[in-house]
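A single protein chain has been omitted from the complex, and every remaining protein chain is retained in its original position.
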Amino acid sequence: MPYFDLSETPLRELNRALHAIAPGANDREFEVANPRGSHAVAVGCQAPVAVTIKGSVGYYCAGMNSAATITVHGSAGPGVAENMMSGTVIVEGDASQYAGATGRGGLLVIKGNAASRCGISMKGIDIVVHGDIGHMSAFMGQSGHLVVLGNAGDALGDSLYEAKLFVRGTVKSLGADCVEKEMRPEHHAVLAALLEKAGVTGVETTEFKRYGSARKLYNFNIDNADAY
Amino acid sequence: MTYHNPPTPPRKSATFDDASLAEIRRAAATGIYDIRGGGTKKKLPHFDDLSFLGASMSRYPLEGYRERCDTSVTLGTRFAAKPLHLKIPITIAGMSFGALSGPAKEALGRGATLSGTSTTTGDGGMTDEERGHSDLLVYQYLPSRYGMNPADLRRADAIEIVIGQGAKPGGGGMLLGQKISDRVAEMRTLPKGIDQRSACRHPDWTGPDDLEIKILELREITDWEKPIYIKVGGSRPYYDTALAVKAGADVVVVDGMQGGTAATQDVFIENVGQPTLACIRPAVKALQDLGMHRKVQLVVSGGIRNGADVAKALALGADAVSIGTAALVAIGDNDPKWEREYNALGTTAGAYDDWHEGKDPAGITTQDPELAARLDPVAAGRRLANYLKVMTLEAQTIARACGHNHLHNLEPEDLCALTIEAAAMAQVPLAGTDWIPGKTGL
């Protein structure tokens, strides 16, 4: 198993090795030690490898991930799994701002809390947060799902497009053009599948409320100008 | 004797001129600000207000043809393993597929490739047509991140992180519903036909200290191969350039207020930003103060129209220029041959700026398949290449006349200013004097 101790090995070597994995290569499990808050750890992965990071990471860990499964045994700094395409990223601790920002696919699981702007501008990613999320989460969310087992902060889903938000706890306030919507059977099914994929047990989909776009800002209307 | 009162001719207010009156009526009727494309239309101090001092007795000119005047430039020499080698110092600015039709993007790629220069994607992602027809393609990294994906990042030749643009420093773009076709909607992950508002700040970082970390991520993902440009709107060019360098840029792009946009509020286009002429010297000074002039390359854009403009921008310290509006005109935008159709749209060739409505008779700023089909990308690409060739020859002509064997040897001292405003902004002496307002005594 390739092992990188970031207290001794430069980050460049880790990312270079991850980018150089040839199709069919045998080394499919990487371990990273002592990240101590380093930035850009395991970014731009393209191969279906498993990367286990022992410790907390800084900005943009697992950025633009495709196919890889990356697990952070610690907390993640701003922009974890930003613009993820596919694969899975799991944060055992908390995540800072911008978790899963602009993500286009794959699954991001945060076992602790996520700070502000979780899922900002999300474009197809699925995000499951076991704890709470901060303010401005799913701002301008275009597509994908954000599932929150705890509470949401201010201005949830501001300027939302078609991302679907499920919150089990309280929502401090909804952003412009975000409204609570009915949980229809298909939403229960989608949510149940996401919870299962994220390893959440003992929670019923009936405990969640769904939020989505009111679609009032989709085309300019003078009567909605106060929202601008 | 009888006295007659002489008639008083009607007099219109210079303040409440026809355009202002029309805008008041339009606003009152619709309740929405005016949205349009293009750059500022008001008269600003510009390159026309500068003139070159050709060689004479104290300097010796170079002969055309025989004595070479080189035009090449390399962008991205600071950190990138694979900098961009351009044959001419004129690049094509970022314009999105979405704002422009597929054939228009292809034409820009073809023209740039024929000329040995680069073209740039825009807010909306990279299309196969443009990648396929562009030898050197700069991939814009924008706040909206529409279509952003690591595969395109890897197949780009450089990455341009867009902080702002000259038409609207501090603002985001908009693409109105008419232009969100099926393909544009799919590329941007948006519902078809809605108004798309682009964010004004990047979603996952704010400020130069965070940008430094973002650049690290982009370099790590692309294995430190691609040059990283940072594009800013012309607002505080000294600080913005200095901070781009500190954040780790290979290239800084400064876009003055004459730079165009696909669509934004007219009030923004006309009232925010500094003229291109005023942006260059502060940006160069920032590079010089940091010991980075020519090490981090400076690209200037906004209102570049001809080889004289190119030579003037380079003389003031830029390494290259970038053109957007002029490139669109070269491939056929606002061509008088569509005059009847422009009239039907309530405008005239040369004034058409409702690019966001997607009804462009020239088939350039539209997603309507019938209109887009009017543009032959091969012929249009050829036209762009011709135009770039002319600009280059013109710039060479001037450089030779000033005694230079390379365009980058042009200096501010090759210039004088025709107006006090231009002398102050470009920091070159007023013609016939050695007076630089604010710099030297009268």
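Note that the chains are named A and B in the order they appear, and that numbering of residues resets to 1 at the start of each chain.
Note that a contact is a pair of C-beta atoms (placed from the backbone, for glycine too) under 8 Å apart; a residue touches a chain by one contact, two chains touch by 3 or more.
One rule holds for everything that comes next: contacts and distances are computed from a predicted model.
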Statement: According to its UniProt record, the missing chain among "RNA polymerase sigma factor ECF family 11", "Glutamine amidotransferase family protein", "Transketolase" or "Polyketide cyclase / dehydrase and lipid transport" is "Glutamine amidotransferase family protein"
- line: Given B:Tyr33, B:Phe52 or B:Tyr239, the correct residue touching the omitted chain is B:Tyr239
Of B:Asp70, B:Asp152, B:Glu212 or B:Glu270, the one touching the omitted chain in the full complex: B:Glu212
- prompt: Any idea which of A:Arg104, A:Arg117, A:His145 or A:Arg168 touches the chain not displayed?
  reply: A:Arg117
Message: One chain is left out of this view; which of A:Gly58, A:Gly119 or A:Gly157 touches it in the full complex?
response: A:Gly58
Query: Can you name the residues of chain A that touch the chain not displayed here?
result: 36-38, 56, 58-59, 75, 77-78, 94, 96-97, 115-117, 134-135, 153-154
Task: Go through chain B and note every residue touching the omitted chain.
output: 201, 206-210, 212-213, 236, 239, 243, 246
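Basically, only the chains that are shown with their structure count from here on.
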Task: Take the average of all CA coordinates in chain A, do the same for chain B, and state the distance between these two points in whole angstrom.
output: 36
Task: Enumerate the contact residues on chain A facing chain B in the complex.
output: 11-12, 15-16, 19, 39-40, 43-44, 46, 58-60, 63-64, 66, 78-79, 82-83, 85, 97-98, 101-102, 104, 117, 120-121, 123-124, 139-140, 142-143, 159, 161-162, 217-220, 222, 225
- prompt: In their shared complex, at which residues does chain B touch chain A?
  reply: 30-32, 144-145, 148-151, 153, 176-177, 188-191, 193-195, 197, 199, 203-205, 210, 213-214, 216-217, 220-224
